Each structure stands twice: as structure tokens, then as C-alpha cells.
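Have a look at this one before I ask anything.
Here the complex is missing one protein chain, while the rest keep their positions.
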Amino acid sequence: MKPYVRPMPATWWLKRTPYLLFMLRELTSVFIAAYVVLFLVMIRRLSEGQAAYELFLNGLRSPLAISFHVVALAFALFHTITWFHLTPKAMAVRIGEERVPPALIIAPNYVAWVVVSAAVAWILLRG
Amino acid sequence: MAKSNEPIWWSLFSAGGVVAALLVPVHILLTGIAWPLGMLPGDALEFSRMQALLSHPLTRLYCFIFISLPLFHWAHRFRFTLVDLGLHGAALFIAVLCYGAAIAGTIAAALILWS
Partner (left out) sequence: MANSTPKGAMRLEVFRYSPEKAEEPHFQTYEVPFHKDWVVLDALNYIKDQSDGTLSFRWSCRMGVCGSCGVMVNGVPKLGCSAFLRDYYPNPIRVEPLEHFPVLRDLVFQLDSFLDKLKSVQPWIVRREGEKPVSEGEYLQTPAQHARFKDFSMCINCMLCYAACPVVGMEPHFLGPAAIALAQRYNLDSRDQGRPQRQETVASHDGIWQCTFIGQCSAVCPKHVDPAGAIQQAKLESTIDWFKEVLWPWGGKQR
């Protein structure tokens, strides 16, 4: 008279949309890591001299490189948005009995994001 | 069951997540899309400009953080993702591989930036 144990398939995350979105969220870290590694390579080429650096820059113009970056950007944005919406969950901010509405904690993240992005762009382009 | 030492990895994961969330999109846009498609002013990524920018100690520190922390973010997330995909038997091996890769990347970044 034994209980029946149902097996859990490795494809469990394909069964429902929320699980698929979760997997995609986790996958964002791969594209982010890939980009920062590329960034490190760019810095390395910069230290190797003008010829090596410009070869690298030329590579960035290839359709493959641009496609990669478009996909990477999509994943990076998905990370940013999900991150901002999830981090308030780690803090239960209360004023007296009332819970501070999550939107009040999420909004400053977006503001910071815009400000910091603008600063980076400014430094890179005009600094 | 003893208290775990996970907090160190989780802290790096969280810090990396913040850095990635705030900074990675704009960098991808600038170097990976806007510049190759000619949407930036002519000398945007020009060699001597970039060298000058990178000679500044703060820029180097920024680059180090920009590279290292997201690598630890990836390492922690990817480690758990592989376990979630069914590889629980090799959990310790996977953890060593992932954090090891992040540490290696961090050391590589330090060497490239400061020597």
C-alpha cells in the first residue's frame, strides 16, 4: 500500500507562463554577464593599442554583433524592470500600521535609473 | 542544520543585480547598438578619447565594479537555475564552477585595468 510519488520533469518551467517568465528572468543574467565580458575585452583591446581597438570596434558593426546586442538589451531591460519590482518585497516598509505602497518604493528606482543612464551617456559622449 | 554562509553570495548577487539593472542597459545601447548604427557623434568611441577616459582612476574603479559585480550576479543566479533545471546532484560542483568563473573574471578585470 504505497503512496504514489509523481515525477517532476526537468521541463516543469514550460508548463505554465509564470514559470516560463521566471526562467527568462533568470536567463537575463547570462546576457548581462556576456556583455560585461565583451566590455572587458574592449578595455583589453584599448590597452593593446589603436589597431587592436579599432579591429574590435569594427567587429561591433557586424550584423551578428548588433543582433546580439539587441537581444542582450531586451534581456537587460527585462532584468531591470523585474528587479525594480521585486526588490521592495525584501523590505516591509511601514509607517505606523500602514504599509507604504510598493509603487512609492519602485518609482525612485526608475528615477535613479534614468539619472544614472543619462550621466553615463554624458560622460561617454562628452566627458 | 547549521546557519549557512549563503549570505556572502547573496550579497554579491544583490549588489550585482543593482549594478546590472541601473547601468547595463545604457552601456549596451551605446556601444552595441547606437554606435555601430552611426547614431553617435563621430568621435564617440575614438581611441585617444577612450584611452584618456580610462586613464582616470575613478573610471577604472567604475569599470571594475561594472564587470565584477554582474559576474557574481550571474554566477549565483545561474548556479540555482542549473539546479532548477534538474542538475541537483552536481550542486556543489556547479557552485564551485560558477563562483570560480566570477572570481576568475574579477581577477582578469583587475589585471587588465591595473597593470
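A and B label the chains in the order they appear, each numbered from 1.
Basically, a contact is a pair of C-beta atoms (placed from the backbone, for glycine too) under 8 Å apart; a residue touches a chain by one contact, two chains touch by 3 or more.
All values derive from a computational prediction rather than experimental measurement.
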Which residue from A:55, A:70 or A:91 sits in contact with the chain not drawn here? A:91
Determine and list the subunit A residues touching the chain excluded from the picture. 1-6, 8, 12-13, 15-16, 18-19, 22, 26, 86, 89-92, 94, 96-99
Could you pull out which residues of subunit B are in touch with the chain that's been left out? 1-8, 10-11, 80-81, 83-84, 86, 88
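Here is the rule we go by: only the chains that are shown with their structure count from here on.
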Using the average of all C-alpha atoms in each chain as its centre, how far is it in Å between subunit A and subunit B? 11
Footprint of subunit A on subunit B - complex, ascending: 17-18, 20-33, 35-37, 40-41, 44-45, 47, 50-51, 53-54, 63, 66-67, 70-71, 73-74, 77-78, 80-81, 84-86, 105, 108-109, 112-113
The residues of subunit A that touch subunit B in their complex are 10, 13, 23, 26-27, 29-30, 32-33, 35-37, 39-40, 42-44, 46-47, 50, 53-54, 57, 60-61, 65-66, 68-70, 72-73, 76-77, 79-80, 83-84, 109, 112-113, 116-117, 120-121, 123-125, 127
